[in-house]
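Each remark here refers to the structure printed beneath this line.
Only one protein chain is missing; all other protein chains are in place.
Naming follows writing order (A and B), and every chain is counted from residue 1.
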Amino acid sequence: MIGYYLKRIVSALFTLFIIATLTFFMMRAIPGGPFTREKPLPPQIIAQLNAKYNLDDPVIVQYFNYMKGIATFDLGPSFKELGLTVNDLIRQGFPGSMKVGFVAVMFIILFGIPLGIISALKQNKAIDHVVMVMATIGVTVPSFVVATLYIYFISSRISWIPITGLSNPLAYIGPAIALSGYSLSYVARLTRSSMLEVLRQDYIRTARANGLSEFRVIGKHALKNAMIPVITYVGPMIAAILTGSFVVERIFSINGIGRYFVESVNNRDYTVIIGMTVFYSALYIVMVLLVDIGYSLIDPRIKLGRKSGD
Amino acid sequence: MSKILEVKNLRTTFFTHLGEVQAVRGISFDLDEGGILGIVGESGSGKSVTSLSIMGLVDEPGKIVEGEIFFQGTDLTKLDHKDMMQFRGNEISMIFQDPMTSINPAFTIGNQLREVIMAHSDLNKDQAHERALELLKMVGIPDPESRIKNFPYQFSGGMRQRALIAMAIANNPKLLIADEPTTALDVTIQAQILELMRDLKDKINSSVILITHDLGVISEICDKVIVMYGGMIMEKADIKNLFAHPQHPYTRGLLLSIPTNVTGKKKRLIPIEGSPPDLMDPPSGCPFSPRCPHAMEICLKKAAPLFKISETQEASCWLHHQDAPEVSGMVKVEGEQS
Partner (left out) sequence: MAERVVTRMRNPDFELVESSKKMNKEQTRRSLTYWKDAWRRLKNNRLAMVGLAGVILIILFGVIGPWFSPYSYSDQDNRFTNIPPRFEIYAIADDGYVFLSSQYNLILVNEKGELLDKLVRTNMDAINKIYTYDYEGEEIEVDFKNRLLEDDGGVDIKVTYKNVTSIYPTKTVSNKTFPWGTDNLGRDMLTRIMFGARISLTVAFVATLVNLIIGVTYGAISGLEGGTADDIMMRSVDVINSIPLVLYVILLMVIIDDQGLWTIIITLGSVYWVGMARLVRGQVLGLKEQEYVLAARTIGVSKAKIISKHLIPNAMGPIIVSMTMMIPSAVFTEAFLSFIGLGVSAPMASWGTLANDALAGLSTYPYQLFAPSIAIALTMLSFNFLGDGLRSALDPRLRKG
């Protein structure tokens, strides 16, 4: 069991290493280097800048320094927002993204999973159809559409709901709906199909044949098995949501890392783009790792290090 | 001898979106207290649906559309869900075909055993644990104290089936239904499991319905047999008569297709030609008529009633009718009984 966790941690570190290397060389591949502007800068200034950011060192040295930076959680300076580092931006943006993300994750777990279960238990009844049609719409309508519709129809018409920012608790509703819409619907669908699949299993029939109450059959025997694929999805999803959505933060003008990321993309602020990519990937990988560990607590078969059928 | 179970004119249909699947079409039989009844028949003949009907576990599009099932005088088909729960796993238990899938992979053996015990008794958790250990010992699981903490994946197929049997007998059921309990296991384990079931039956003093498509198994432990085909009963007989002089062309075909030397000497395997009927649109007459070498005009029009051959043998075949042509070994019967 310990061996399994160790193996997972090593492979996560390896993935991170690959990601860091990949992004480093991607940055090097930018034509003309990071200081290319619409109006070319004078060569002396470029040389100065290069010297300032150690871009005139040999590639190997730069790579080494860069990796050292990542290992010590130092993602380097911004080339556009002078005086700010990528770390500063993350420190500024992460709390906002976290708060909205947390509300969205709560929405997903508190609504998505129960709706999926109800739908499965009432298969082909009216409520199932309603939930599934809504869920299908939810997974197909992009978040920017949800967000803008929300602003147009709700927050711009109801004066006590703020349109942008996070000034009061009600302000979280819109961003959280837009941010959770897809995942909530997906989780509802996933829970439903997983539940239906599990309910068809022989061991459910055994539980019934043993005279257990429906409450136990569903609430204990079916639920634990049905949650396995849901948890597999929810883990990485939490990472994605907590780190904020580029689109939602932009539309609702929330100071989150998603918004900073989009701004850095539009400004072509390369170090920020890359630093955030590494940060985001790391968070994602850690989250997946945590999920895998949580997963092995639910599904005992994994403990032997056996692979579950995918 | 009093009857523990009486099934009367049971009819179970699945209302699928493609049409009605008439899985069981009006069967009647009974089981003596302490008896072992075998049900044989090819795949799809309705054996499992019959047993699930008794348990009240027919799955969704399926429904018992007609008939009664008396268990010690109570008509199970009339019970509501809550009352039926009191019978399942308590008075009537069931063991399923595939031990690999019939046990919940997410909980330990002990957890699942304790749950069944506690569902039908007042034992507390510790007492249930003691009882679970006792049961595991009874079904022949070595080292129960450590095995009880195992998850199913740590058990082999044979051990899982033993664990499932332990769950089934946990509350000393009066009726034990085993639906092909050995089909998924390899041959040496099969014999052990059958042995175990026969032992336990005597120990807890219950009656057994054993479903199988293996006549060899039937001959070893049953005292009466029902032969099913196309959702109907073709022949009912005690074990001796069935093997000595089968009274239905389908039973004869089955006997000829036994690969082992049940009757003493090795026989060549002769499969029955053709395939079982489509239960969505079953033949209107005798279900076996499309494959029967003796099929007559009437067989296509009307299913045969059960002709009473002797006190212990009945067969549903027109060949027993006075007007039918002679077929060697087939007994003509004066009156008919249905």
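We take it that contacts are C-beta pairs under 8 Å (C-beta built on N, C-alpha and C of every residue); 3 or more make two chains touch, one makes a residue touch a chain.
Please read all numbers here as calculations on a predicted model, not as lab measurements.
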item	value
Identified contact with the non-displayed chain, of A:I46, A:V105, A:V187 or A:I274	A:I274
Sole residue of A:V131, A:L199, A:A222 or A:I251 that reaches the chain not shown, by the stated touch rule	A:I251
Identified contact with the non-displayed chain, of A:V139, A:L196 or A:I228	A:V139
Contact footprint on subunit A, counting only the chain that is left out	11-12, 14-15, 18-19, 22-23, 26, 29-31, 136-137, 139-142, 144-145, 148-149, 151-152, 156, 239-240, 246-247, 250-251, 262, 265-266, 268, 270, 273-274, 277, 280-281, 284-285, 288
Touch list for subunit B against the chain that is not drawn	16, 18, 274-275, 277-278, 281, 283, 289-292, 294-301, 318, 321-326
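Note that only the chains that are shown with their structure count from here on.
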item	value
Chain centre separation in whole Å, for subunit B relative to subunit A (CA means)	53
Complex contacts: residues of subunit B adjacent to subunit A	55, 57, 81, 85-90, 93-94, 96, 98, 101-107, 115-116, 119-120, 151, 153, 164, 167-168
Residues of subunit A that touch subunit B when the two form their complex	201-203, 205-214, 216, 220-221, 224-225, 298-301, 304
